[in-house]
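Every protein chain except one is present and positioned as in the full complex.
Letters A, B, C, D and E mark the chains as written, and numbering starts fresh at 1 in each.
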Amino acid sequence: MMDALTIFAGTANPDMARSIARALGVRLGACQVERFPDGETSVKLDEPVRGREVFIVQPTAPPVNDHLVELLAFADACRRASAASITAIVPYFGYARADKRDGQRVPVAASMVATLLQTVGIAHVVTVDVHTPQLEGFFRVPVDSLTAVPVLADAVRERLSEGTVVVAPDAGRVRMATVFARRLKTPVVVLHKQRESGTKTKVLHLVGDVRDRACLIIDDMISTGGTMAKSIEALLEAGARPEITIAATHGLLLDDARAQLAHASVRAVFVTDTVPVLQEDWPQLRVVSVAPLIAAAIRQFMTDGSLRALG
Amino acid sequence: MMDALTIFAGTANPDMARSIARALGVRLGACQVERFPDGETSVKLDEPVRGREVFIVQPTAPPVNDHLVELLAFADACRRASAASITAIVPYFGYARADKRDGQRVPVAASMVATLLQTVGIAHVVTVDVHTPQLEGFFRVPVDSLTAVPVLADAVRERLSEGTVVVAPDAGRVRMATVFARRLKTPVVVLHKQRESGTKTKVLHLVGDVRDRACLIIDDMISTGGTMAKSIEALLEAGARPEITIAATHGLLLDDARAQLAHASVRAVFVTDTVPVLQEDWPQLRVVSVAPLIAAAIRQFMTDGSLRALG
Amino acid sequence: MMDALTIFAGTANPDMARSIARALGVRLGACQVERFPDGETSVKLDEPVRGREVFIVQPTAPPVNDHLVELLAFADACRRASAASITAIVPYFGYARADKRDGQRVPVAASMVATLLQTVGIAHVVTVDVHTPQLEGFFRVPVDSLTAVPVLADAVRERLSEGTVVVAPDAGRVRMATVFARRLKTPVVVLHKQRESGTKTKVLHLVGDVRDRACLIIDDMISTGGTMAKSIEALLEAGARPEITIAATHGLLLDDARAQLAHASVRAVFVTDTVPVLQEDWPQLRVVSVAPLIAAAIRQFMTDGSLRALG
Amino acid sequence: MMDALTIFAGTANPDMARSIARALGVRLGACQVERFPDGETSVKLDEPVRGREVFIVQPTAPPVNDHLVELLAFADACRRASAASITAIVPYFGYARADKRDGQRVPVAASMVATLLQTVGIAHVVTVDVHTPQLEGFFRVPVDSLTAVPVLADAVRERLSEGTVVVAPDAGRVRMATVFARRLKTPVVVLHKQRESGTKTKVLHLVGDVRDRACLIIDDMISTGGTMAKSIEALLEAGARPEITIAATHGLLLDDARAQLAHASVRAVFVTDTVPVLQEDWPQLRVVSVAPLIAAAIRQFMTDGSLRALG
Amino acid sequence: MMDALTIFAGTANPDMARSIARALGVRLGACQVERFPDGETSVKLDEPVRGREVFIVQPTAPPVNDHLVELLAFADACRRASAASITAIVPYFGYARADKRDGQRVPVAASMVATLLQTVGIAHVVTVDVHTPQLEGFFRVPVDSLTAVPVLADAVRERLSEGTVVVAPDAGRVRMATVFARRLKTPVVVLHKQRESGTKTKVLHLVGDVRDRACLIIDDMISTGGTMAKSIEALLEAGARPEITIAATHGLLLDDARAQLAHASVRAVFVTDTVPVLQEDWPQLRVVSVAPLIAAAIRQFMTDGSLRALG
Partner (left out) sequence: MMDALTIFAGTANPDMARSIARALGVRLGACQVERFPDGETSVKLDEPVRGREVFIVQPTAPPVNDHLVELLAFADACRRASAASITAIVPYFGYARADKRDGQRVPVAASMVATLLQTVGIAHVVTVDVHTPQLEGFFRVPVDSLTAVPVLADAVRERLSEGTVVVAPDAGRVRMATVFARRLKTPVVVLHKQRESGTKTKVLHLVGDVRDRACLIIDDMISTGGTMAKSIEALLEAGARPEITIAATHGLLLDDARAQLAHASVRAVFVTDTVPVLQEDWPQLRVVSVAPLIAAAIRQFMTDGSLRALG
């Protein structure tokens, strides 16, 4: 079975592609990706893909447009070279937050990206902890949404002190927080952003009790760290113990994210490797890999199995 | 301008179609809809639509499948009869809540319906207070999402006592509640469904203070009234004054909805006419019409104007 | 081979699905179909279909719109769950008679339904004795049109007295009647509906001789039985022996069909199980099963065989 | 209005295109069609079509493949040159009889041609007396099916003697015969092809009485004349007066059609100019033009009118 | 592997289809192609193709429109008969030179044909020495472009005298000439068509030296032979030895091509069998077969191998 598949690594996260291949006991497909002086992306497959089930590992992490076009180009090359099927492994799905218009004249970029991916012949998409569950409906082709919560929960478990609560930083993450809580057997509290009527300031309300408790703030991603910083502040104000752990699937860590999270109360920051993370000299940062999770999913794909067992 | 448009009334809400036509000063397009003994729907247009901008008024209210197929058949008839464009006015969008898979092997029915509508040639969709803002992304064609909040807010305003709070029955309605609150200059409180870790029971947490206050519970729809009944209970337990007003856009009022809402504290129930509502001998029920809103939108469509002014 | 297929039973004819599965020696795929208070249909597959060849058994029998939307929802669920292929087994194809416009502003519903089925990912359709052979051209995907004539002919054979003639109730059924006649080695007569010039009444002309002969009236379906009743009358008027047998593939038997066919001269009414038939206390009614025929076809599909041998 | 339209004449029937243009008071669009030594068709538009409603007059008469590909090429040129809309005027629709598979492994060529026409951007099709009314369902775009019966009936009227009957040469033409009969206030008789059980010979049964009557045999087309010759024979055998008139929309008159119809009893053969007809020294042949009919239809298209008045 | 494939021979080059089948050790699929008196093409497959990988061998050689429509009809028949995949083997691709508009209102016929082929379900195209390499981009599906240069080069090799140069008859063939030259270890010279400013005459410039050398003029096709005749003239004028060999992939040899090439200096004309060539009494003409090349490619397709080894 495994000899019918070829895994290509885009340039957005070659380390993860390598880890997946290693876990599956296959080698990566030979290919070359170049960027020309004018910024044009060139992709060349150095081995046949005729009749093969191709998996392209490419999170659309920053620089998102380059990585997106590269993914499209990869698929175009595979389709024209007669691949039997093309699956895009997009552990981090850029533009996922642009999922509605809210009465404005804007694109629905997440829907547009879904259409672009399908247009070039991608017939199956795999993501991890995608921001909006409606994303699947933007696609006509199957989308398998994996979750990093089990591996993150396992990683944080031993570091949590008795009585820690799981904190959802806003209403949209309650579902994710609940999965953490069930695994860790802890209660959930929710920070609730609310605009006071007549003012522009958003206030964070806390649903649940954090007094004298250690907190595990969870989220799907840490972008610039701003939301996280405000959550920490709100928890401490509400009497939480200054013993805060952070767990988020996608560690984009843009701009001064590190500074934002460099709060004395933060004991550890857990992210996964859906996007490449530079760890050097930030002792609090821990990166856990979702490569085994994705490898297990691919194994199920190749044997027509169920993903239920994975999470 | 108005002489280039034809409005057809499907059987799901002919009263509203008539009201829209009246507001626009046009008469409804002549057509016949029949249902055969075997349940097959037959549509026949009794006037030419060649080159005309056709609007079909058809909420996909219960019986949703019959109304959906009738809408599709209407569009097929218009397309084959050379209509210049086909807009579906779907004030209530059935299946909108079926917008994700959540890891199960289910359809994304809202996305599927969006595809079906487009397949038959519907090139523009107009809805009112659709359950999920991501619905627009399920479509490729323009979707104009109107809101009944202004007309509902105007209707409830004079009946509200001083100090009433607007209640969002769950996190998904906070946005809608905030729009009400801004119009009514009241605070918002949020009922927050939460599953205790390890139990199957969902508990309603209240974010905000309702003690000794009258409440306006808002929602996009009242289906069987179950959620609403639980919200009332939770508010009263939290010390709210037994003076509750309810405002929801879509008054499906299925099964024993009326019994569920026949609580002594309920002063009035406001719904709109997106779906036909039987009002007889339920003195608390008030129906406000969104036909003027939709008529105004159609007027903007015909003059290439903006919908901003409408809400 | 058979272990790569999954057969799901929609709610339109679960008995037939069970018979097919039994004939193939497989069990039905586990799934749940629910109808919500608002009439929305919900489908849930309880076993993986990844990489499997899925067959959904669902005639679009009355209530046709509900059964049609359920079939579409089934296909959407299977496609999103990565089924390798989706075949719709639609033994009775609703809306098949709505196959032309005849100069009116109506839909071509049969063509529209064909498009809807393909839109959700159905890649192969199997029907039985479809009303109009042009239906295949409404599809882009393969349509395999089976015929129940051989099994019906085998069932009626021993009950026919010497010299019985096969009667086509109108010109559209001559082809079907001819197949019966060839199997039963009997002559064919044709009832020919004709509108007298200048009048609205249709008169039935008879092509061929029925004097003192027993008749086997055949048709693709018995809907309300009206056409059949008129045929009986015309045959008796033409001197046929009052010994009439009826054979039709689809026994919809709507409204007062049974009363219509309760003529003293009617000896037996044969229909198949393409739609569920209630047999209780109607001694003349005989139901023969096409499940073995469909099972044999599926076996050919799974082994890339020809359907020629089946009929 | 008329100044927004451009009519191009393909090479299949330039005379008719000229007649249509003359009737509309416009000149034909300038264009060049060439056939290269290798048989490749080249089309060149010699005037701008940007923003214009283009009508291409091209029956797919023999040589059907050349005329079909030329029509496709015309449409491709118009679409790329930014025509506002492209309507194909296909008075004779080749391949229309290839409308089903009848259990064989053959194409449904009529459906395939419908798809090809739409693929190149043809958004509206106009035909005359198409062989199969289901053809419209093979298209997604509007098809306007005109009928030459009124102009043919007007032409034959004065030549018919008292008591003439209209003859449908097979069951498929009963509808057409009925329209003739209504216009001419005559009865209809039907020739009914039937295969005797067990034999290969088809026998023509006659429904209705022709004894001592003159006959008007109608049909949609005269191809090689074989069917017509057999009908004449059957009528005479049934005692018809040897005074036969023939009226058919499409006068393909292939091979030895003229010899087939050179029966002493044939008084006149009426066809239209949907395909070019050579009339020279065949005194019985009369060609009536449908160009005014098509011109009237185009006028309705340009003014968004109804086609009802035309027939 | 080979038992899953079926090769059908269209009427454009049945000899080649037979050669391919023989080389693969399979027999041709049974089928019938007819042309009716009205020029309509009929295709009938006489054996099942369900689940089979079908290859249709059909160059779109003159008469190109007939062969093109036949190919489309073949594909329609195969798709409706449930073929697993349909590959068109189009050794000579008609209309390939119609690949751009150059500011005129013409079709891009090559692009249009590509769209037509895909529309009917052709999912893979194989060509030989296609005129324009951009053709692949007109397709969405994989196109495998084979080259006859190796087999032609092998065939001419022994007939070339020492010091022969390879001549590209225009700039567009330099790439092809270079491949010849590399195989034959000879230099390349280029004839360069150029319009003198202000005149309509094109002059042939020669890049490279041919004095006292034998020449091998190569081209992708010989149509009417005009270009070739002018090249010969130009070479002789430039002092070439009157010892000219011609090698071209597609020997259309239209009109008076043979007369054009009957120059005393022409020693041999090599073409392949991509289109049928009549060889009789033209001693200079040599036909080499590309059937082994195509058979080898099909073998790679069936074993998911690479085509690199073929050329």
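One rule holds in what follows: a contact is a pair of C-beta atoms (placed from the backbone, for glycine too) under 8 Å apart; a residue touches a chain by one contact, two chains touch by 3 or more.
All values derive from a computational prediction rather than experimental measurement.
In terms of the touch definition stated at the top, the absent chain reaches A, B, D, E within the entire complex. Remark: the omitted chain is touched by one listed residue; of E:Leu5, E:Val108 or E:Val277 this is E:Val108.
Across the interface with the omitted chain, chain A contributes residues 37-46, 48-49, 61-66, 68-69, 72-74, 76-77, 80-81, 94-95, 98, 101, 104-109, 111-112, 115-116, 119-120, 223-224, 252, 254-255.
Although one chain is not drawn, its touching partners on chain E can still be listed: residues 99-103, 108, 110-111, 115, 132-134, 136-138, 140, 145, 171-172, 174, 178, 181-182, 185-188, 190, 192, 194-198, 205, 207-208, 311. Residues of chain D that touch the chain left out of the display are 48, 50-52, 79-82, 121.
Here is the rule we go by: only the chains that are shown with their structure count from here on.
Interface of chain A with chain C: the two copies contact each other largely through different residue positions, with under half of all numbers used appearing on both sides. The centroid of the Cα atoms in chain B and the matching centroid in chain E are 62 Å apart. In chain E, the residues that touch at least two other chains are 48, 80-81.
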